[in-house]
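Complex shown without one protein chain; remaining protein chains in place.
Chain lettering (A, B and C) follows the sequence in which the chains are written, and residue indices restart at 1 in each chain.
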Amino acid sequence: MKILPLKSKFEAIAVRGTPAPVVGAEAGAPVPLVNETPHATKGIDLDVTVSAERVVEAVKILDEANWMLEAITGVDWLAERQFEVVYDFTHVDSGERVTVRVRISRDKPELPTISHIYGGANWHERETHDFFGIIFLGHPQLIPLLLPEDARFHPLRKDFTA
Amino acid sequence: MEKQVEVPPGLIHFAMLDDVLNMARANSLWPMTFGLACCAIEMMATGASRFDMARFGCEVFRPSPRQSDLMIVSGTISRKMAPAVVTLYDQMPEPKWVLAMGNCAISGGPFKFPGQYGIVEGVDKLIPVDVYVPGCPPRPEALIEGILTLEEKLRGKRCFPTVEAR
Amino acid sequence: MSSDMIMELVRLILYLVGFLAFALLNAAYLTLVERKVPSWFQLRPGPIEVGPWGLLQPVADGIKLLGKQILTPQGADLIMFKLAPVMVVVPGVLCLVTIPFSEMIVPRNFNLGLLMIFAFGAFGVFAILLGGWASNNKYSSIAAARVVAQNIAYEIPMLLVVISLVFVTRTFNLHTIVEQQMGGFWHWNVLNLKASIMMPIAFLIYFICMLAETNRAPFDMVEAESELVAGAFTEYSGMGFGLFFVAEYLNIMVGCCVGTILFLGGWDCPFGLLPGLHWFLIKMYVLCFAVIWVRWSFPRTQFYGLLNLSWKILIPFALVNLLLTAFMLKLFH
Partner (left out) sequence: MSIDAQSVLNETFVLNLGPQHPATHGVLRIKLTMDGEYIVDAEPVIGYGHRMHEKMGENRSYAKFLPNTGRIDYVAALFNGHGYVGAVERLAGITVPERAEYIRVITSELNRVASHLLWLGAFLVDLGGFTPLLYCFDDREQILDLLESVTGARLTFCYYRFGGVCNDIDDDFVAGTRSFITRLRSRMPMYDAFVTKNIIFRKRVEGIGLISAETCRKYGATGPVIRGSGVSYDVRKVEPYSVYLKFNFDIPSFTECDCMARYKVRIEEMVQSMRIIEQALDSLPAGPIMAEKVPRTLKLAKGDCYYNVESARGSFGVRVVSDGSENAYRLKLRSPCFSNMSLFRECSAGMLLPDALALLGSFDLVIPDIDR
């Protein structure tokens, strides 16, 4: 079990800062920020929600414990006026998966880059920028990756029309 | 609507020469090594042992557009790729032919949906196409049939038996 | 005008026409062989539909290439760009002039035949260099630079081997070289162990260098399809490319002819019976087949591996062979 030592570290950073509310939660209900989830039904072992300014810290914890970056993606929660950025990590020895979620405002979609920690995040962040227009602050080369060089649209936003 | 321009008949005919030239061209269609997506694998399979395009003298896949006669558009043309496809077509010397292989190259195929943002719906929006080979992807037999159809177009008559004739 | 001169003129014209036709037909049909032979290796029929057994395939290709538009890329050096395909074919044809196909069929028999072949053989590289440079294409330029380095590297062991052979034959006259080897395969230079025990290795070095000199796989840096698109010929279309294509096969033919003459006894029969043109052609085509066989069996070498092979292996061996030959000649003759 590689997730156990991580749990307390995540809890320490998750309570600091103020993560945006999670979709589906009852208003006002306490939302656990660090969640152990069953792998068999979710495919995820540890579900962590952190605030945008804590994401680098959270990723550093994983990097120190030798986790592998699998993917970064976004979800556009139009109704809540939020973007969710999802980081998937896995461990090559145990096959466990940690998902770090960050919620940011749709009006000011900005969060710090992790491409200096994980080189592979470079392309994933560029892709997320392509699709959602999320700006990763400090990214060395935030230009369209999959879309044409001059693309100024973000197709996976729910309010996108061609 | 474009105006139909009537082409006056030529004064001098080189019928025999034209026939010989077209016969030679039909039997030596060198395609360009140009794969776009799924259909490219079937294009490779067509060149490989079981189907063997070499029988008709068109297995010489030239990597440079300057030396190829036939552009097999094998796959989806994304909007990012479209300028490159046009450039490649322009780089080919005359006479040149285009074979649109697969539904994506014909019309956008399965990737055409209302609100799509990324593909060109058919290569004929970019460059003139001589033969369309439908399929997703077309089987190698279909591609060979497409090439034979192109030969038919060049020579004005079919030299190989069709399926119906058998 | 004396009758001798008229006879000489007729002979010249006959040879000119005959050999040009022979050379170009051979080059054209070698392209068909190049497509047929691998198809047998590769479990497929190869060209069969164009004419009987695909025999009209080279004709169709040739006519088609003649009818293609010739494009000159922007920024190309026009004169050089157009000159290069001509320059690459002419040396190939000229080399054939001195080659004795049999006792009687020699277009021009003169003393320095071997030297002339190597002089003209080295000329083809310039054409490729010019063509690659004049194309104003980065791939072409890289390929041209590679070809020059490669040809310089392989010219040396090739010439060293040939010089060691000239020690034995004591002549540059190809006709004489063949005549010295008459009388069965044990007289051929490749098995001339009396002159140098390394003769078979010398033949091998010659063959490898010939592959490299004619830019054939596994040393086909000039065309390196998967790396440099079409190498030095990237920008050539129509007959410009066709001439490069023809020249490649002409060079193979010349290389195989020289190999046959120097090492395999020319028109001599292996068993001392019925020498003649047919034996020469058989040996030459077997060598050509080997060239094609090698091409379809090996991947391409890395460029630096190719130079290492020449400078670190072939040249030392060729030098040892040269010294050994000189030493043994001094000792036994």
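Methods note: a residue touches a chain if its C-beta (ideal position, glycine included) is under 8 Å from a C-beta of that chain, and two chains touch if they have at least 3 such contacts.
Not measured: the values here are computed from a predicted model.
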item: Displayed partners of the chain not shown (whole complex); value: A, B, C
item: Hidden partner chain, touching residue among B:22, B:76 or B:107; value: B:76
item: Hidden partner interface residues of chain C, rising order; value: 38, 41-44, 138-139, 142, 217-218, 220, 224-227, 229, 296-305
item: On chain B, residues whose C-beta touches the chain left out of the figure; value: 32-38, 40-42, 44-45, 48-50, 63, 65, 75-76, 78, 80-81, 84, 88, 110-111, 113, 115-119, 136-137, 139
item: Contact footprint on chain A, counting only the chain that is left out; value: 24, 39, 41-44, 66-71, 73, 75-76, 86, 88, 90, 92-95, 97, 99, 118-120, 122-123, 127, 131, 144-148, 155-156
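FYI, only the chains that are shown with their structure count from here on.
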item: Distance between chain centroids, defined by C-alpha means - chain B, chain C (Å); value: 36
item: Rounded Å distance, chain A centre to chain C centre (Cα mean); value: 63
item: Gap in Å, rounded to a whole number, between the CA centres of chain B and chain A; value: 45
item: Touching two or more other chains - residue numbers and ranges from chain A; value: none
item: Footprint of chain B on chain A - complex, ascending; value: 147-149, 153, 155, 160-162
item: Chain B-touching residues of chain C, taken from the complex the two chains share; value: 35, 39, 42-50, 54, 56-57, 59-64, 67-71, 225-226, 229-230, 233-238, 241
item: Footprint of chain C on chain B - complex, ascending; value: 20-21, 23-25, 27-28, 33, 48-50, 52, 54-57, 59-60, 62-64, 66-67, 69, 91, 93-95, 160
